[in-house]
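Moving on, here comes subunit A:
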Amino acid sequence: MALLDVRDLSVVFQRKGATPFTAVDGVSFTVEPGQTVGLVGESGCGKSVTSLAIMGLLPRRGNTVTGEVRFDDTDLLTLRPQELRDRRGQDIGMIFQDPLSSLNPVIPLGLQVAEVLERHQGRSRQTALREAGVLLDAVGIPDPARRLKEFPHQLSGGMRQRALIAIALACKPRLLIADEPTTALDVTIQAQILTLLKDLVDQSGTALVMITHDLGVVAGLCDTVNVLYAGKVVERAGRHDLFADPRHPYTHGLLQSVPRLDADRGGRLHQIRGSVSDNIPWSEGCAFAPRCDRVVDDCIGETVPLEPAARGGALRCTNPVPQEVPA
Partner candidate 1 sequence: AESDRGEDDEAATSGTFIFAGAGDPKNFDPIFNDDGESFRPIRQIYDTLVTHKPGTADLEGGLAESWTNDPTGKIWTFTLRQGVKFHDGTALDAAAVCANFDRWYNMKGEAAQSQMIYYTDIFGGFAGSPDALYDNCKAQDASTAVLTLKKYKGAFPGAFALTAFSIASPAAMKQYDADTVTQNGDSFSYSTFANEHPTGTGAFTYGGWDKATGEITLNKNPDYWGDKAKVDKMIIKIIKDENTRKQELRAGTVQAIDFPAPADRKALADEGYEVLERPAFNILYLGINQKNNPKLKDLRVRQAIAYALNREQLVQTKGPGGSVVADQFLPSSVLGYAPDVQKYEYSVDKAKQLLSEAGATGLTLNFYYPTEVSRPYMPNPQEIFTVLANDLQAAGIKVNGVPRPWNGGFKDDVQQFGKQDLHILGWTGDYNDPGNFVGTFFGRPKVEFGDDALTEMFTAITKADATVDQAAKKTAFEQVNRDLAAKWLPAVPIWHAPPAIVTTKNVEGLVPSPLTAEEFNTVSITK
Partner candidate 2 sequence: MTRPGGITTLADHKRRRIDELTARTSEGGGVSLIRDAGRRLLRDPAAIVGAVIILLFLIIAIFAPLVAPHDPVQRFPELTKDLTVDSVPGASAGHPLGSDPLGRDFASRMIYGARQTLFVGVLATLIGLLFGVLLGAIAGAVGGWVDVLIMRITDVMLALPSLLLAITLVALASESTQWTVIIAVAVVNVPIFARLLRGSMLAQRESDHVLAARALGVRRRHIVTRHMLPNSLTAVIVQATLTFAVAILDAAALSFLGLGDPDINRAEWGLMLGVDGVRYFEVRPELAYFPALAIILVALGFTLLGESMREALDPKNRR
């Protein structure tokens, strides 16, 4: 049984006077224990909203969430807020993109870690702080005893992100959701954090949902990858399949358009036309159609379903990139 089973999750934002906006549009995916699942896509495609919806962290008002988020077979969406709070931090941990703004600037680091332990494990402040020290050490923060009393602004970006990871992992959750945990960091620091995450996941068997726009990050980390476009999953595949043989024109284009360090230099990059906002509503066909090189008449007019792909995974495309014949 899957640890996390997201079924047909939709989030519609409804602001006064504005037309409703569907940020997440029937997203489904599962996460098995110990597995790392990636959600990739460009800015605004609904990655963060998906993760927040799973955690029940969307703003209280102005949105409607439908679908199911089954964690351990309980639908998190139907839980009472109090019950959900009991799970958050305990069963599911979360790391956010910007490590500075995600830490409370006026509370010592120690307390920020310890309070999770106090809350979920019933530790006293004293013990919680001691354990917090151990946790900080575990995520590679030097001299943890001193750090406990310090404040976020006294740490560098990388250290802050480590602290956030320590917080998320404090209660040894079974699922960790990381929303672009390295985007704000430098490459060398990103490498540190990714290695750290990988090690932690490997050691503790925690399942990980990795949200990123960087295909490179996914390539090194994930077992399964979901590619999102305009609020829908357009392609899902094991990472080897996905990178070796992307079927959706969007995935394909994306992979082609990023320069690779190990590729030959020069020449023009493949480019995807238009911009992220140049899409059509899914109800009118494939949202990507206006930018798609392989667009055909069938792409427009009716909804394109997400269909299981032969190699496992799924694909939402009428005219996919032809499968490469293995050499």
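In the analysis below, a contact is a pair of C-beta atoms (placed from the backbone, for glycine too) under 8 Å apart; a residue touches a chain by one contact, two chains touch by 3 or more; residues count from 1.
The candidate set was assembled so that all candidates are chains of the complex that A comes from, given by their letters.
The model shown is predicted, which means the values in this text are computed figures rather than measured ones.
Colleague: Touching subunit A in this complex is which of the candidates 1 or 2?
Modeller: Candidate touching the shown chain: 2.
Colleague: Write out the stretch or stretches of subunit A touching candidate 2 in their complex.
Modeller: Contacts found on subunit A: 17, 273-274, 277-281, 284, 289-291, 293, 295-297, 299-301.
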